[in-house]
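The complex appears here minus one protein chain, its other protein chains still in place.
Take a look at subunit A:
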Amino acid sequence: MSTTEAVLVSVRALMMRYGSTTTLEDVDLDVPAGADMALTGRSGSGKTTLLLVIAGLLVPTQGTVTWPGLDGNPRVRRGQIGMVFQAPALMPELTALQNVTLPLRLRGVDRPTAERDALEALVAVAAADLRDALPTQLSGGQQQRIAIARVLAGRHRLVLADEPTGALDRAHAFEAALALRDGVAAVGGALVLATHDPELAELFDHRVAIVDGSVRHSVRTS
């Protein structure tokens, strides 16, 4: 990984322990600005834990995590980081458009601007025709596209995706992952996507594998 790129997040000597179980140990990781990174590992290897630490939602047992490329104020920083979950995680009471609008409105964006950006994001994931549908009226794949649109509309500096394609079939999984990667890239953000699919990881420039609690880096050269 090039050290000349601006670093958004820096993790050093990270250790995470749940009770007597050590999930991550001696992890060092930098997330450069604008990068796309795949985080691979088996189920239970600590991918989600690492993402939550990077998001600032989990305090490490040992080690440090800093956000040199993001705002120093935790509240502002939270708005700079977007998250996509394994399940679509939409508000069941809100329509697709409202779900996409939600994080923008929570950040204080006015309603017309938020709705305009949300609609653009829905167009980007080819879900504009679903704007008035409730989550219960959508398939799993459609719901995940709405969740991706939600994170794209947020124009986050950093997007953390926790196996967002895990519930989709292979074709839809690749389609959704690429839509997310390209969408984040289009707004100049960095993407860290956790997946257990090595083929999917191959689509990303940076790949970080978690093996036995430690990380191994690799960078796509071609």
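Throughout what follows, a contact is a pair of C-beta atoms (placed from the backbone, for glycine too) under 8 Å apart; a residue touches a chain by one contact, two chains touch by 3 or more; residues count from 1.
Methods note: contacts and distances are computed from a predicted model.
Novice: According to its UniProt record, what is the protein name of the omitted chain, chosen from "Flavodoxin family protein", "ABC transporter permease", "ATP synthase subunit b" or "Cytochrome-c oxidase"?
Specialist: Spelling it out: the chain absent from the display is recorded in UniProt as "ABC transporter permease".
Novice: Check the options A:L94, A:A133 or A:A185 and report the residue that touches the missing chain.
Specialist: Of the listed residues, the one touching the omitted chain is A:L94.
Novice: Which of these, A:R12, A:R107 or A:H196, touches the one chain of the complex that we don't see?
Specialist: A:R107
Novice: Pick out which of A:T49, A:Q142 or A:T195 touches the chain that's been left out of the picture.
Specialist: A:T49
Novice: Tell me which stretches of subunit A touch the chain missing from the display.
Specialist: 48-49, 52, 57-58, 75, 78-79, 83, 85-87, 89-95, 98, 101-103, 105-108, 111, 134, 136
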